[in-house]
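Handing you this structure, nothing more for now.
Note that one protein chain of the assembly has been removed; the remaining protein chains are unaltered in position.
Letters A, B and C name the chains as they come in the text, with residue numbers starting at 1 for each one.
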């Protein structure tokens, strides 16, 4: 066990740190906003990619560096340390790219992957639908093949992060309703600028609109943009989902809430409270801080396992479960410490991309308002508990009400 | 709305109070133990019955007084106020008696009910089995009828409160394994002194043994002791269970924990703590106290509804759910306030009937150790939540894995 | 003992539900959230509420009010909470207590010519739309005009703003005890509004859980969803008992009001937060969209929990009273 860098890691860290320091203005250090401006964000990612700091773990032939998860983690840590906004194409890198690498044709890999890493193209993930959330395989978006072999897509996706900026997306569709729901799915790469695609921002309870609804009205996709075999879409999607959970739950980063920032906030406010209240605040903060430390070090264990060649397993879901809880507690405490200001809101404008950025009250209020969504996005707590219960602890699944039914029968039953 | 007694209620209260005061020594006021001595306990109940204070709500023809739930509640309140130990035949009065009243023959009613109220006979309830807890209808104890019409019972019951003292019990058996599990059950009155019945105390984690295992080895019961029709045992049992839930969850009494006693304990200890700790204790105590008040007044609402002629419904289960939680919190706080003594135990002897009674440490430790059982007895929290979810909120039940299967098929499947 | 609403109170609840169901408007509450600079009062608004007579139920009939009890007002407040009506009945409840005996001002309150809010030193509930402010200066109750500075709202239906008071006129001297009682009555009414909002949030969650399917069956058939709703429901029912009891004490057993109002306040804060969070969680993705009503209940929860003292403060009071540090436990502590 060793938390210190190996000499190789230390050298890598020094190199990364120096690069980030040299380019801190270009990289938007300490501006705190990822999507302030699409072009700027793309330029930042390209700068980092060209320096070799994006897609560190991706194979060289996919445009990556062929590096280790630890190297990637060091890049992430150094970016966080320098307060450089996250990459615009996080979803592309974390979820879409691995799916193309795992299931795409050589032609698709050649055309897409490097551009994705440079953010020449921004990607999104088109899985969820209004009628299929946790039960993803119940999706209804239809893909029908014509005589030329092209696919015609009709349907609606929802909760699509970045769709309003994206160039491409991975799209899960139903190609055969007359088999069991998991078996009739097929995955495609879709051009978001193609005719028939329309994107509508979906406003969240924060007031912001990071998500979108995406409508497909007879959108044509050539068969060459299929990812994997016809009817194998569920297997392809599992690659994506496994990557997603890792992105959300692992690696020792904080979820939704930077605990040191909360500590600073608490430290700045606690002294003004009566002693009794200080004691209560210390209990709440201590509990949330322990939870955060637990999550951080569990992330390090996961990262170590990945470095030693393990695949990201369902254990990563535990990180999201624990992290969501800790973040809720921290946000709640942070807001309560605002005193009289705690009853005032961020105002919906603070969450908009064109906002000048939130003030202190708004910062915590926006976080608070964003957290209920975080407990749902990327798998509700209930779904994550099922996954851990069944795939880690080996507990038996629930009997399936939809067992042995085709999708068409299920849909007719109103499910 | 009026929390004060009506003139009738006030008169009744005065009468009861005076009687209890006049007989406080005979009734064991402030000795704190119900089952110190079987004979004494029976004598106390008989004294109260003869005065008209047992079975207040029971019909006159059943040996009761034909009074109101409010009159009964006043008796309960006054007994609590005078710190008179509970009746030995609580289960008989609360669960067995109503079942005999609802489903017994006139002959059974004549023979049993008045003796039950006087504690001439003590009763117990023989439902649960090792392999059927929450899933009560999966019970295995067999009853087979011979040519003379007598029934032969073989099997095992468990968690039987008071079986070691009881004269009679209501016994749920399987008479037909070849129909669905709920349909093949039949209820009997069983003589606990009959040949073939053996009772073995079941020690609990408190060290005490209020429960028993009861074994039936070809015990013969005449058909005249059947309660209800053959195959109708489930319906008969529902009468018992509905009564049980009310006994456990309703009426505004405290569950497992007297909050005023905790307040006294907290008040006596809190001053010795540093101010920070006092603030934490007040939070914990305040929260548990609010929960207890909520439970108490919800019980009063239920009592009012009963007084106005409502039947005890599944709402009563909410009282047990909330009460268990509040009791756990209070016990935890009470134990923690013991300071250095909090790590020492009650010792198993304190829970035994022949003990001189627990000291202060033992009091709280025994309560703490008894509470996990309380969350299970009379329906686990999970079962109660299902009942409220389905029968109060109208949420759909889970699909039943055992639907359409006979008991024999289920048993063969290992369930 | 008869711990139930009377037939008249049930009729009152039904009438309030009718009026508020027609008058309140969740869409307006949502729209008001975007209205940062110049927030507008949400429906039914002061005028409608006063004209309906519901706002001034506790003002004596002689002054043009309803001559009813705090319990009557709590019954109405529950209905108001269900639809997130504005302004809160808390202000009217407190004003009726604070102005007790001041016939002229009570009459103005009841006829709508006095639009008053209560100023506790921090953010003022329903400052938006008020032109006079009741406040405590030393042991005096005073009234004053004020300069209202609205701020971005978490819950736009609460009309919160910072208020700088102008010249004050003394309404009543040596009135610390009355101020405290009015605050306690305010807590009861706030808890009653919280009860309504929480009960409604549970209903909405239950309705959705019956209708929405996943994996071939309604999500409400899954224990995770079912039990979460049950826990929220149980908490709401405990709260209902505390609210009724606390409201009843205001007239019938004032000595128990300090304890009962603190208990109801604490229980309301927790029950509404749980109910609103459960509502969002049960709805999944749709539950955290702007267009869904779930976040309006969540916003109400996040604000109300802090009004008239927070949950920790209320629990501290409960404990101090129950442990005998503060008066007010006469009934609660008595085994009868």
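By definition in this document, a residue touches a chain if its C-beta (ideal position, glycine included) is under 8 Å from a C-beta of that chain, and two chains touch if they have at least 3 such contacts.
Remember, predicted model here, so these are calculated numbers, not experimental data.
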| note | Of the candidates A:273, A:305 or A:405, the residue in contact with the absent chain is A:305
| said: In the whole complex, not just what's shown, which of A:186, A:368 or A:386 touches the removed chain? | reply: A:386
| said: From the list B:14, B:272 or B:413, pick the residue that touches the absent chain. | reply: B:413
| task | Spell out, residue by residue, where the missing chain touches subunit B. | result | 128, 130, 133-135, 138, 158-159, 202-205, 207, 276-277, 280, 335-336, 339-340, 342-350, 362, 365, 368-369, 372-373, 375-377, 380-382, 385, 398, 400-403, 405, 410, 413-415
| note | Residue positions on subunit C contacting the omitted chain are 222-224, 227
| query | In the whole complex, what residues of subunit A lie against the chain that is missing from view? | reply | 1-6, 9, 13, 70, 73, 77, 80-81, 260, 263, 266-267, 270, 279, 281-283, 285-287, 289-291, 293-295, 297-298, 300-301, 303-305, 307-308, 315, 318, 321-322, 382, 385-386, 388-390, 392-399
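By definition in this document, only the chains that are shown with their structure count from here on.
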| message | If you average the CA coordinates per chain, which chain's centre is most distant from that of subunit A? | response | B
| Centre to centre, by mean C-alpha position, how many angstrom separate subunit B and subunit C? | 39
| Distance from the mean Cα position of subunit B to that of subunit A, given in whole angstrom | 52
| note | In subunit C, the residues touching two or more other chains are 217, 222, 225, 312, 316
| task | Specify, in ascending order, the residues of subunit B that touch 2 or more different other chains. | result | 279, 283, 398-399
